[in-house]
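To start, the structure itself, in structure tokens.
We show some of the complex, not the whole, and keep each chain where it was.
Chains: A and B, in written order; residue numbering restarts at 1 for each.
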Amino acid sequence: MVKIISKKVLMKKLIIIVLLVAFAGLYGYGQRKMVNLPDLPGYVTLKCDFHMHTVFSDGSVWPTVRVEEAFRDGLDAIAITDHIEYTPKEDFIPVNHNAAWEIAKVAADEYNIMLVHGTEITRDMPPGHMNALFIEDASLLEVDSAEDVYAEAVRQGAFLQWNHPGWKSQEPDGIPKLYNIHKKLIEKGWLHGIEFFNDNEYYPTVLTFCRQFNLAVMANSDNHGAISEEYPSLYYSNRPMTLVFAKERTRNALKDAMFAGRTIAYFNDYLAGKEEFVKPFFYKCISVGKPYYQDDENVYFEVTNSSDIPFYLVNGVPEAPQSITLTANEVTRLVISKKASFPLIYDVKNVLIGEDEVLKVELKY
Amino acid sequence: MVKIISKKVLMKKLIIIVLLVAFAGLYGYGQRKMVNLPDLPGYVTLKCDFHMHTVFSDGSVWPTVRVEEAFRDGLDAIAITDHIEYTPKEDFIPVNHNAAWEIAKVAADEYNIMLVHGTEITRDMPPGHMNALFIEDASLLEVDSAEDVYAEAVRQGAFLQWNHPGWKSQEPDGIPKLYNIHKKLIEKGWLHGIEFFNDNEYYPTVLTFCRQFNLAVMANSDNHGAISEEYPSLYYSNRPMTLVFAKERTRNALKDAMFAGRTIAYFNDYLAGKEEFVKPFFYKCISVGKPYYQDDENVYFEVTNSSDIPFYLVNGVPEAPQSITLTANEVTRLVISKKASFPLIYDVKNVLIGEDEVLKVELKY
């Protein structure tokens, strides 16, 4: 008379039909991940990676692979940036600095990826490695003098990005330093962005430089192999991305936004950038609900985080929770003592706005 | 001079800080899953499960567990429905038909779950098992005559739901049948909903009954153990849910919507319901983008599915893809031949609107 727990009659028909269709569907088409990150008022948020390699320098994949990866990862724009000065496969692949661009271009159109023509100018420190983005012809950048090569890049309209400025192979203490050549480039307006995140490294002082000289804060993968084998992983929740706040999703708007420094660096659940972008971005990610219940001691309410980024709130006011995790794409239930001293101010541990400074926010219901 | 792939300097400080905070955060608060399902114009979509058991009948968990599970799974409302006539643990737990309700009520308030007072009236077929929902006192339903028990439930204002009408232990061929007693209940207006999905079973003819008599199509877990050990699993993407389209998120609006039959049954990537609800629901889940590229042969565009439900489109028009999977929470890229005969009409294999009928939709960019 009664249903027994272990009884199971299976939805056989239903399940098999779904599977068949799923298979058919899976292989005819492609899926692009939805990256849940909000736009800012007046801007669309473009997800970009401006640093990666292929078999045309020291990478191990064919250029079209980079486009397919970007599509799957939900990116809007990428640049393939093979080294000008380092082509270790030249015994088997003749040097051709524009090859990757030419090969990847059609795929990019078909996959709705904005492909930025780029290259990595690969020098000792100083000045270290520098990416030239939005160029016309990489082969013209094969010149000896550092000064000449940047001049040529600028002539082509390039955005110049200083790569991994604290890379220990070039800067043994890991701390980026502005050498004379960097200062000169900045004076001339020839340096436009610096990598805060490169692969799984980060360089806190970059925030200081970018704030001082209004440069774009960048985050890129510098990937050499298959990106899916690096991110996401047990240790890294997502690939590094430069978030660019552009007037629209076009190559020109992207370029304008980068030159204007409207970016946030995003990697492994961390945001790093200027407060003017990072603050409104945070408040667009979360929404605080009205209290749904209270008892003698506590008020109960929920905070919805609709973004892919968890936020780690710390240093709460007295009697309030000292730390709160607003999990990504989830609703966090808060039980706040009526004795807490309002307003509910927190430091957001994983949102960096300066070398030693994190974003301060308020939870206001 | 050049970056080597295998080089890795670790983000030690950053990572450890995040972990510490994460831990602190994880245990002080609770997270509610975001179930990505759209509202309908004029209605909020409430995610509900109106059938589950505890140690007070033949379940194996304490009533508060059901509230915590519902919270974690992102539900809005649940009913605990222990059997009136089957209490196999009575040697250890004295029979108390209202105990689960009393125990769970405070937890429900604190977790923002609407707890519906319910019970399962557990009879041989016909009429089989019937849930009485929105009751006042379950102990008054411990009466011998089936007719009397439904009368008492109705007197209390109950919504009466016929459970697993094709359960093979009671209906050996698995096909639900309207016996005289069911017809009488319907005539009197005493039957308000029928389970299309119960646990991992489904009963196609329920759609016919519900359409004919304007009853609510229901999907419930009928869970006895820990729900997390059943759903999601390798085989089932989510627990069964009754989606209720209510004017607002209140107990009264929920009840009104159910009596009005404004529901969809949802389980394991399947939707089953009346076309009037299912059709607008589908179109609120997806959005078709403008073509972003074309070449001589094809048009390229993207379809965004912002819901947790993948849609399996089949039976495409000539020269169009014959089947398309619109993966949940992803963007599907479509390449359509210019020779395809428009409009692009598809059957949605996993959206059922009748016993042998699936939803027909158009992809219109």
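Convention: a contact is a pair of C-beta atoms (placed from the backbone, for glycine too) under 8 Å apart; a residue touches a chain by one contact, two chains touch by 3 or more.
Quantities reported herein were computed from a predicted structural model and do not represent experimental measurements.
Here 2 of the identical protein chains are placed; the entire complex in the file holds 4 of them.
Note that only the chains that are shown with their structure count from here on.
Distance from the subunit A centre to the subunit B centre is 36 Å, each centre being the mean of its Cα atoms. Taken together, the subunit A residues at the contact with subunit B in this complex read 1-5, 7-11, 14-15, 17-18, 21-22, 24-26, 28-34, 58, 60, 71, 74, 83, 85-86, 109-112, 122-124, 129, 164, 167-169, 174, 199-202, 222, 224-225, 235, 268-270, 292-293, 295, 300, 302, 304, 306, 310, 312-314, 321-325, 327, 329-335, 349-350.
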